[in-house]
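Just one protein chain is left out here, and the rest sit where they should.
Chain nomenclature is as follows: A and B, assigned in order of appearance, with residue numbering initiated at 1 for each chain independently.
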Amino acid sequence: MEPIVLWQHKWGLTFHIPWYLFLGGLAGGTMTVACLADLLTGSQGRLQRFAKAAAYVTVPAIVLGGLALTFHLGKPERGIAFPLFFTNYQSWMTIGGWILGAFAPLAIAYAAAWYLNFGRGFRVSLAVIGAPLGVLMSLYTGFLLSAAWVIPGGRWYVPLWDNTYLPVLFVLSGLSTGVAAAGLGTLLMARFSGPAAHEPMEVAEVASLTDVAAIIVEAAWVYLFFSALKVGTTGQQLAYNLVTGSDLGPWFWWGFIATGLAAPLAVSIVQQLGKILFHAEAKWVFGLKFLLVLAGGLMLRYVVVWGGDLKTPLVFPPSMWPVPGISGPPIPGLGG
Amino acid sequence: MAGLANVFGYGAMTNHQNDIRNSRSIMIIGMNPAENHPISMQHILTAKEVNHALIISVDPRFTKTSAFANRYVRIRSGTDVAFVYGLINIILANGWEDKKFIAERTYDFETFKNEIAKYDPDTASDITGASKEDLLWVARTLAENRPGTVIWAMGGTQHNHGTGVVRTYCHLQMVLGNMGVPGGGTDVFRGHDGIQGVTDVGGGPETLPGYYGVGETAWKHWAKVWDVPYEWLLERFKSKAMMEKPGFTVARWYEGVLMDAKELGQESNLKAVFFMGHSTNSMQQMDRVKKALEKVELIVDIDPFVTNTAVLPDRKDGIYLLPAATNYEQPGTATNTNRDLQWRQKIVDPVYESRPDLAIMVDLAERLGFKKQFIHNMKGDWKGVPATPMSQKDKYEKALPEQTIEDVLREINMGCLSIGYVGQTPERLKRQQEWAHVFEIKTKKAVGGPVDGEQWGLPWPCWTDKHPGTAILYRTDVSAPQGGGGFRVVWGPTAPDNKPMLAADGSAPKDGPTAGYPAQKDYAVDLTGESIKLALAEGRNPYGNGRARFNSWNIAADPFPIHREPIHSPRPDLIVKWPTYDDVKEHYRVPQPYKSMQKPEWVKSFPLILTTGRVVEMEGGSAPQRTSSWLVELNPEMYVEMHPKVAADNNLRHGEMCWIETPEDMDGKPSRIKVKVKITKRVGPDTVFLPFHWGGVFEGNSLAHKFPEGTVPFSIGESANTVTTYGYDRVTQMQETKTSLCRVKKA
Partner (left out) sequence: MAQAQAQTTVPYREAGGPQGKAEPARMKFYIDVKRCIECGGCEVACKNENNVPPGIARIRVVTINEGEPGETNVAVPCMHCSKAPCVAVCPVDALYNRPDGIVALNKETCIGCGYCLYACPFGAPQFPKGSAFGARGVMDKCTYCAGGPEVAFSEREKRLYGSNRIAEGKLPMCASVCATKALIAGDAEEVANAVRQRMAARGAGGGAWGWDSAYGKGL
């Protein structure tokens, strides 16, 4: 007998959650790369410009993401006062509330430190906390979804939100989108702040190459994830079919795999070939690539949230009506 | 009802719903209890669990009930006779019949056998569409698992030969010897609570209360009960002939308005129509009803809700809506499908300006000038309509003294002797209500207490106020004073061919005469009840001990049921072989054509079978249900069930709108409705199904603006009966809504 599948179309119908997961993961990524670039390249390094752009991008991302998160609540005012209300420390939403509560002020302070040119010492001390907190921020968006792990055997309730794969996937996606957003930010800032130098192009190229690395790791992780789903339990297989099949297939294949992974790689290859063979360079090529990565990251969140509508089916107990056999000889003339 | 009455003697379910727990096989044919009698399903499912009873569902539609059946057999709508006689053919061929039962308790089995020979498995399979294997499986299952019950409802009766269909079900149970035993019987489930009671107290146009008919004897009997002179009653009619002539039925009253008076069985057309708790969207040919409602001079509609009747006709005046109180706002009794009576308490006073039906009737009698005679048997101080403004209490109590309802029941107790409505006194019913917990669920018999030994609800016949009631009719293993009895002797001690109609020696209720005996003289008209007591004292059942009839010779058109193709048959070849009846010049005062309405060429342009039915969220005309937000939420709008193939062939998708069109009926114009498509494999690729509960939209046009302000139901929709076509039962004039032809078009 076919197992029962309960569908819920409640989250999937609003934009809040996918956008929050996207922006929150992105902010975590930008914060991480900003801090790392800041810390690793020294005060005069050419990536300082990149770190600054990343720090600036983090602020609108986390603010918009936080607003999306807050306003998806039935009672936003209770969400804002989370330290008062969130009492269940088993819940990833409570943990996430505190992570977000720490992350957002830090990101704003860090961006302010850049903008107001506070001393480097102050900035570095923020960056030391900011880099791991950024990773935690991306990671938590994954754990937020795969939170059912706190329940014994609960990881199978929503098979797509597998806590083995999803948090890491969100960190990788956060990093790749973070790098892309920061790269895009660098390009835009160069355009609006004085004469276009050669420097932003170099920065963009570094960002682009970093992104290529992130995308390759992310692609490998996605492959592992879906391979595991494909051979997993009934629920996991249903989730696999749902995401890669006809229902969410176009969004997954075109929206995430093609737009977010394959196309940026292709653009990078073309760009590198162009540079090597024809010494051709163009900012818009980088811009295009970064936009593709961002679009793909958003699509990934949408697909994951929509796919979460599928719960692991609860199987029916085996059929149990005993049917006594109908005995007796066949009836002549009836053929049976 | 007429089918049962003409075989066994009483037109009622023979066993009771709880008794299904004793069955070992259950054939549910032309019925969907999971939707229409949900409470009864607990007994059916218990039988399945505890007895391992086998459930067979025979229906054109894979219903919610079919989902619980051990075997589902799909037959073409309107082929029940061929199906059941096909089963009997197999049973007889294998010698599985109950020979003792047939010899002792039935009449004219020999001729019946010749009749059955026509329905060999090949023929039956060809007509019904069921496979021979299905027929064999069902026949063998019923034969090997006795006692078994056959349950049906409107799916059996709503055909042009519905009475015949019902008789075939009875014949099947007679052949299997399943009558008069716990777990057996012919269990027809009535469509509403209380409808058995309506039939019992003369709801039909052919009889006075208690199935006395409308002859002189009947009138004289009731004149005695009502304590009015017979002559006074006679004066109220135009002539004695009209007094003793059955009136119009609910199925075709509108022809009395529409037809030329010369064609009718009375001198003039109908001028007024008076609805009481009836919704016109449950009646076939609703487009004709609409015309009649527009032509008739006066319409009165008494209902707690604004029904379809109120909004259907295009007219500005001459239509009166009287708000009636619901059953929660007045006490009373209800007689359920297995003849049980139950006392109902009043829960609240009537709300707003609504009034109990009886109060309305008494006031009407007052205006018509015979209130004195009307309330003769009712005690209490009738004050008539209280002056407005009135309090809730005034409205109820002044218009309906508390004890009046009891007096109404006492009048029924006094008059309905023929069916043993004697022992169900208000006192006993109220006592049962108080002691409801001592009744056993499987037998409905009380153990201990003041009600010891009584059957729940005192099912009729309940001959005296000491009688326990007859939960299972025609049962010979109990004595007559304890509810035993043979088949009823209605047609005299001998048949026209001089064969005996009394049961053979050895078959009689316990502790009485061992052979058959005629009915006690005057038991049905002796108001003192002495003749009934006399019979019981001798261990005899007052109605006698007779035989069930295979041959109902008084039904002239077919003494033995014959398969007759529906008027709108999809099988032109079978119309030739199994045609419908000859035209009838007058039936219940209207001409009733059959053959001239049956056209083999219809199927060419209308290839699909149209059948109608009910859904669980709604009931009848559904004016109350469609005004309940919660029920409407569960079943929000009118739809048509369609097989995926039909939908694909007509380029329709789930949720799209389509037109259902049916051939022209007596109007000479085709009808159509616009409904939403529901694609499902419940119906086969030759059939579409419509639920008939909706109203308020007519041929695509909303009638919402016609409702009095604030009374538009949450859900309005096309009525299925706008498109159901002509076709009526030969005996009862029951409408043939279960089988018609239609075509589907994208809207």
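Here, a contact is a pair of C-beta atoms (placed from the backbone, for glycine too) under 8 Å apart; a residue touches a chain by one contact, two chains touch by 3 or more.
Computed from a predicted model, the values in this text were never measured in an experiment.
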Revision key, fill the gap. Touching the hidden chain, out of B:Arg288, B:Arg488 or B:Arg682, is B:Arg682
Exercise for review: Pick out the residues on chain A that sit against the missing chain.
Suggested key: 1-2, 4, 6-8, 10-11, 14, 16, 71-76, 78-79, 82, 85-88, 90-94, 97, 145, 147-148, 150-152, 154, 157-158, 161, 308, 311-312, 314, 316-322
**Study point:** For chain B, the residues touching the chain missing from this view
**Key:** 34-35, 38-39, 41-42, 45, 49-50, 62, 64-68, 72, 616-617, 629-631, 633-634, 680-683
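The definition used in the following text is that only the chains that are shown with their structure count from here on.
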Check your understanding: So how far apart, in whole Å, are chain A and chain B when each is placed at the average of its C-alpha atoms?
Key -> 65
